[in-house]
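Every protein chain but one is kept in place in this view of the complex.
Chain nomenclature is as follows: A, B and C, assigned in order of appearance, with residue numbering initiated at 1 for each chain independently.
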Amino acid sequence: MKCKRCKAQAVVALPSHNTAFCEECFYLFFTRQVETAIRRQKMFGPDDRILVALSGGKDSLTLMLELALQGYDVTGLHIDLGIGESSIQARAKVEAFCRKHSLNLRVLETASVGLAMPDVKKYIKRPVCSVCGKVKRYYFNKVAREEGFDVLATGHNLDDEAARLFANTLRWDAAYLSDQGPSLPAAEGFVRKVKPLYRLTEFETANYAFLKGIEIHSAPCPYSQGASFTNHKQLLGELEHRSPGSKFAFYDGFLRNGRPAFQLLEEEQGDELAPCRECGSPTSTELCGVCRVRMALSEKKREAGELA
Amino acid sequence: MKCKRCKAQAVVALPSHNTAFCEECFYLFFTRQVETAIRRQKMFGPDDRILVALSGGKDSLTLMLELALQGYDVTGLHIDLGIGESSIQARAKVEAFCRKHSLNLRVLETASVGLAMPDVKKYIKRPVCSVCGKVKRYYFNKVAREEGFDVLATGHNLDDEAARLFANTLRWDAAYLSDQGPSLPAAEGFVRKVKPLYRLTEFETANYAFLKGIEIHSAPCPYSQGASFTNHKQLLGELEHRSPGSKFAFYDGFLRNGRPAFQLLEEEQGDELAPCRECGSPTSTELCGVCRVRMALSEKKREAGELA
Amino acid sequence: MIHVRLEPEAKDIELHRIKTVLGLLNRLELRPTMALVVRDGCLLTPDRRLYNNDHVLVRTVTSAG
Partner (left out) sequence: MIHVRLEPEAKDIELHRIKTVLGLLNRLELRPTMALVVRDGCLLTPDRRLYNNDHVLVRTVTSAG
């Protein structure tokens, strides 16, 4: 297979775009997809300060490197969840990556704010993955706001976004469907959130990470019950295989024609948000979810004699 | 496997309902699903005159028989498309079925109104399946209105409805999504349309037809490019297999939470309908689709020297 | 060995080492709710045993429309 642009030996074949590229031309393709995402979804400009959520996986590190190469002002934020060897390794990968490429990095340890995940798993009855996701989103937003960043960027790719959309659609969850997308504007208490890789598939980010020599953290979290949305990703993968391009068409069509309907519905019926009485973050209840978990955890640990 | 109700040898196992039935108890289950559909979706009452669209397939004949057994006032309408041996066989099956069960039947030949499908295929450049569907819907509605029926019933089952919904959702077609459902109220120029089998799967209607000894017309139409929505049915079948009940949940959730959003959107943006200047049927253009096809066909045939 | 009539394809095949309806469906790559399985005019659930020289009808249910 030859590169469609320069006719050299191709290293990446992309059926959904009906094309194939050599390494250099693949970078060009990749960069243009990110540029198009940033421009069309009005994500940010050259003067914005961007906080990039870094888990250590291929997508977040790819995003960080690509934005830096495009000249944006990026700072990484890694949240250390304190889950034994897994968290230690993920953090080490992120730190080595940022050192190698001379990129700014902040690390926040959830244990330091009373939310070590092993404690959550031990004392809180709710599914740990759901609490963990909530805690991460909360602190990404909090750090971005408190340190004056203009926008929070995450490494979600097209497969992540399409699988999440598929799950929300199967349940017809109007609230989520009104509020899912690659670029969510700032709102009272929430920093702007963007997903510059939403036009690129998992396969494309994996190729980029491999070609750029990014050492990724790929061990699954020991608490995870298997990959989230994996079934949906497989079904959508099947659909894409039979009809290349249909995954992007599904997601893009939603942004154009689906989401507006649910936004209209939510305007008529949606919950009002008000500041949490503990931390000031926007919430539809009096006390926000993260403050509730933090308080419950501290009480349970006191009962168990682990706190003074 | 034993019947969950009476402990006799089961003949039908239904994973989505986590149950199995003998023949008699399966009929009871089937009847109750149809009764629930009619009641919850306010389809019709005991005094309504019901026109049932009969293609000759298992679903339409099953619907006709079950409604007759429940004591409803039903009349069948078969549309003879004039497609050679295929149409002859389908019509023969429908006529034999109605004779056997002493059911009222009307037959309309599209050739008699200038719309024989072989001519459409020969002279009209649009996909014949799309024109054929349009013509059938048009005459089902026209006969129902002109002959004073209260409601038109079609044999669409849960798989048909879920696959169509899936296709409309993948494209996020807001107009179709605002207007899909098992019970569409009468509107200016349109008779009420209902799908009393929408809670029953293709597997369930196939079992019913087999057990009732219904001789079905199962040869595919010679013009068809393979079964419509078959890929989508397979994907949804996979989803259902992994998570029994998810097909109905997808469709039912749409009716509760998805459709209202698109109806709201269409109220703000939708096309206005007005009577067709030729036939009076409601249309968003001056001349309705069927009249346009009929005129084009008659002109092409005149040019070809087939009409005076 | 069992004799299998496939519908609507109207094709006859013979299969070996099949012990149950579920085994037959798996061999044909059909999910249990994708086909009716009939022996001597009676519908069979997936758990039913099949025997040597059984004649079985397998009718897939997806409508051809």
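We adopt the following convention: contacts are C-beta pairs under 8 Å (C-beta built on N, C-alpha and C of every residue); 3 or more make two chains touch, one makes a residue touch a chain.
Computed from a predicted model, the values in this text were never measured in an experiment.
**Q** With touch as defined up top, name the shown chains that contact the chain not shown.
**A** Looking at the entire complex, the absent chain's contacts are A.
**Q** Any idea which of A:Gln41, A:Thr201 or A:Ser246 touches the chain not displayed?
**A** Counting the whole complex, the residue in contact with the absent chain is A:Thr201.
**Q** Please identify which residue in A:Thr36, A:Ser112, A:Ser130 or A:Ser218 touches the non-displayed chain.
**A** Checking the options A:Thr36, A:Ser112, A:Ser130 or A:Ser218, the one contacting the hidden chain is A:Ser218.
**Q** Determine and list the chain A residues touching the chain excluded from the picture.
**A** Its contact residues with the unshown chain are 1, 10-16, 20, 55, 57-59, 159-160, 201-203, 205-207, 210-211, 218-221, 224, 227-228, 230, 233, 237, 240-241.
As a convention for this text, only the chains that are shown with their structure count from here on.
**Q** Quick one: report the Å distance separating chain B from chain C, using the average Cα coordinate of each chain.
**A** Here chain B and chain C have centroids separated by 28 Å.
**Q** How many angstrom lie between the centres of chain A and chain C, each centre taken as the mean Cα position?
**A** 47
**Q** At least two partner chains per residue is the criterion; list those residues in chain B.
**A** Residues of chain B touching two or more partner chains: there are none.
**Q** Residues touching two or more other chains, restricted to chain C: which are they?
**A** Residues of chain C touching two or more partner chains: there are none.
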